[in-house]
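The next block holds one structure in the form of structure tokens; read it before the comments.
The other protein chains are all here in position, but one chain of the complex has been omitted.
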Amino acid sequence: MATYLQQLLNGVTLGSLYALIAIGYTMVYGILRLINFAHGDIFMWAGYWVFFLVILFRLPWWLSAVCTVAIVALMGVAIERLAYRPLREAPRISLLITAIGVSFLLENLIIVLPWAGGRQKPYPTPSLMTQIYTAGSVRIQGVTIWVPLIAAACLLGLIFLVYKTKVGRAMRAIATDIETTALMGADINRVISYTFLVGSALAAVGGILWGCRYPRLQWDLGIMPGWRAFTAAVIGGIGNIVGAMLGGFLLGLAEILIVAFFPKLSGFRDAFIFAILIFFLLFRPTGILGKTMKEKV
Amino acid sequence: MLEVKNLHVYYGGIHALQGISFSVAEGQVVTLLGANGAGKTTTLRAIMGLVRPQEGSISLNGVSLIGKRPYEIVRMGVSMAPEGRRIFPDLTVLENLLLGAYARTDTVKVQRDLEFVFSLFPRLRERQYQRGGTLSGGEQQMLAVGRALMAGPKLLLLDEPSLGLAPVLITEMYRAFARLKEEGRTILLVEQNARAALSLADYGYVLDTGRIVAQGPTPELRESDLVRQAYLGV
Amino acid sequence: MRPNRILTVFFLLGLAAFIWWGDARLDRFIWRIINFGAIYALAAVGYTMINGVTGQFSLGPHGFMLLGGYLTTLFMLPLHQKKVVWLFTPLSWPFNQFTLPYSGFILALIAGGILAVLASLIVGIPALRALRGDYLAIATFGFGEILYVLACNFMGLTNGPMGVKGIPQYTNLKWSIGALVVLTYAAVRLKNSSFGRALRAIREDELAAESMGINVFRHKLLAFMFSAFCAGVAGGLMATLIGTITPDLFRFFMTFYLLMIIVLGGLGSISGAVVAGFIFAAVFEALRFVDTAVVPGMRMVVFSVLLILVMLFFRRGLFGREEFTWEWVFQGVRRAWRGAWTKTK
Partner (left out) sequence: MDKNEVILSLQSLTMKFGGLVAVRDFSMDIRYGELVGLIGPNGAGKTTIFNMITGHYRPTAGKVIFEGRDITGLPPWQVARLGISRTFQNIRLCREMTALENVLISFHPRVRSTVFDAILPTPRYLREERKMRERGMELLSAVGLEKWANFRAGALPYGLQRRVEIARALATSPKLLLLDEPAAGMNPAEAADLMNFIRHIRETFNLTIFLIEHVMQVVMGICPRIRVIDFGVSIAEGTPEEIKNNPKVIEAYLGEEALRA
């Protein structure tokens, strides 16, 4: 019983991390119809920023975390401004290729940076996260409690932003019809910047928490979580924010359960992820919550 | 109020507007008539900054609109209910309406305008928490018009508000427009439904393949065979 | 014979002479670069057929190269080396039973290509029917990654992440440029044929093409199979050039390189892919000093920035969608000549 609970909690923790990253994919896709390849690397950079700020600048951990969220959010906005916005009128494939380029740039910048480099670096985990809590026979690490809580708070904040504020309304509107949203008097470019800001900030929170759970930093750390989160977004119905959260939790749970109960298959874990992704694309491209759209002739 | 001079627009290889000029005075309802492909929608899109004219000028109260982005034009006091309604199906009716007031900060006035829209289209009040996509065609058209009104425009552009609507609903729609007219609103109305438009407007222009072929006060236009000819080829 | 044909014949004769001379005398470093260039160009020619000519965005060529690379390795690795490499998990039947002599190299390469084609059917039949645009890109990418994971885990065939060492270095200019010439010729013929017109029509307007009676799915699949074949052969050549193979050799960055090449060459231009393939290999090696002298990884930074800049400011690439023709060269020479003339005046 205790192990089940343990694994369940692990699954929830992992799932909430995926959910945080998946939001960024799903929001950007909803608006620009772009699979933002660089999003996973944005997430990875968040871990490194905490590392830079704590180790190099000797800032307190909580301050580093806050600064990281701000910096990474601005990175997302800058990427959109410099690399994606000039291609607004271009074919979508050009946008995708550019995103792949940005992704490679972000990864290799880490390798090149003197303070980071290609080798693994330790992530500065605060003691709060490593502390062990015991409840009866169940021993729980701080991360397992704090990660889902912080994630839940962020996701609630996001839901509030998207469903209750003016900008949120514009974000949802822009996803269905950019031109008409412009007719409402909304500055499209600004709304898109906000979207990247929010998506990247959530990815940053995800990256900071990810480090607490898996305290090793490496340049390629964003790739696989990125793909899993993207898969989560597809499962939930890409473009659908609640769907992305749901997909994240489902995928996190499924992954932990597979690894826990079929340890022999854990080497194939990534293959399963991509198989699920391809399966959904082929047979249910709108995901669990998505709607079908018909191409106009 | 609105002054369009010698407007030329090329659109996907077509010379869609071939030098049209017209004006809308304050408090007037002006209609642009014409068959499809005549360039009516293109004219409105050019005013809203959605297409860039190759030549000509558009000015609102003497300020040029050329080169301005759509949101800037909305903030200058022009708003449009686009062709085909284009409401946001996933947002509720209320959210659609509030989005129409996106650029405005004076909450008191926005609230007052909301009340006005609800009084104009009581059905929207009943359905304010329903998703836009669940509305019927007529209700969606009301929503589109209401949403455009929420911008508090000096000039309201209506693009084919009767398109795809049953006759009863068209009547209802035009009753609402008549009320707007009574209030002294300035409206530029684009229509295929000539009779409906002429029943409302003060002045009309007839467009044919990118040119203005006739204009005049509506009583004159209504009596002329020109409209009938333009539509039916009789 | 038309003068262009004669020029082409002379060009090919010159190429043959160069290969004959180069395999024997050329500086090994440059020899290696040219080999790599030819292999990249070969894979890129196939890749541009599906991505550029047909306009169907695949991100999976690294997977096809991996298949070709491993199959060629399994065919060509000497038996004694097979015993040394597969220490922990024995090599599966039938590959533990035989090895091909050098004379069988061409068979191994073709087999690698065919295996890649079979794999392309597995992913292509469902994916090309149902998906387009970035969804297709993701599905093909996922397939490539699945192959990577399988390569890491099926120890009995691949020896896992440690990879295989001691592959005889059979690839030389004769093979790499030979394969490039043959498959480029096929690609050019295909592109200019009625089939190629159908492929281009699909890129320009899939719906219109379908309305004119073209079985869009079959033609997409045709282009996809061709690209897989080129990738499979290129993978085989690459493994037998480097002498070792690991799953990491054919990870996504390989597709990234190819993407760079076809974008730089001009999406849809076969000659562009060839030229850019050689340029890429040369620059890649030339920038090696940056990696060793400055910081490791700098090369990739340069390349990613380059890719982004090409997409932002130079989307047509070197060739646009045009192809190399002799007329084009003549015109260029004439213009340069005239330019020089007016300048001296």
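Order as written gives the chain letters A, B and C; numbering starts at 1 within each chain.
Note that contacts are C-beta pairs under 8 Å (C-beta built on N, C-alpha and C of every residue); 3 or more make two chains touch, one makes a residue touch a chain.
Computed from a predicted structure; not experimentally measured.
Participant: Could you tell me which of C:V216, C:A281, C:M300 or C:L318 touches the chain that is not displayed?
Facilitator: Considering all chains, including the one not shown, the answer is C:V216.
Participant: Thinking of the whole complex, not just what is shown, which of C:L207, C:A286, C:L309 or C:V329 touches the missing chain?
Facilitator: With C:L207, C:A286, C:L309 or C:V329 as choices, the missing chain is touched by C:L207.
Participant: Of C:H80, C:R189 or C:R334, which one is in contact with the hidden chain?
Facilitator: For the chain that is not drawn, the touching residue is C:R189.
Participant: Which chain B residues touch the hidden chain?
Facilitator: Those residues of chain B that touch the unshown chain are 12-14, 16, 35-37, 84, 133, 137, 160, 162-164, 166-167, 170-171, 174, 192-197, 199, 208-210, 227-228, 231-234.
Participant: Touching the missing chain, which residues of chain C?
Facilitator: 185-186, 189-190, 193-198, 200-201, 204-205, 207-216, 222, 321
One rule holds in what follows: only the chains that are shown with their structure count from here on.
Participant: Chain pair with the most contact pairs?
Facilitator: Per chain pair, the contact count peaks at A-C.
Participant: Can you list the chain A residues in contact with two or more other chains?
Facilitator: none
Participant: What positions in chain C touch 2 or more of the other chains?
Facilitator: none
Participant: Sort out for me which residues of chain B touch chain A in the complex.
Facilitator: Touch list, chain B to chain A: 48, 50, 69-71, 74-75, 79-80, 82, 86, 88-91, 95, 98-100, 102-104, 147, 151.
Participant: Tell me, which parts of chain A touch chain B in their complex?
Facilitator: Residues in contact with chain B: 166, 169-170, 172-173, 176-177, 179-188.
Participant: Which residues of chain C touch chain A in their complex?
Facilitator: 55, 57, 126-127, 130-131, 133-135, 137-139, 142-143, 145-146, 149-150, 152-153, 207, 253, 256, 259, 263, 295-298, 300-301, 303-305, 307-308, 311-312, 315
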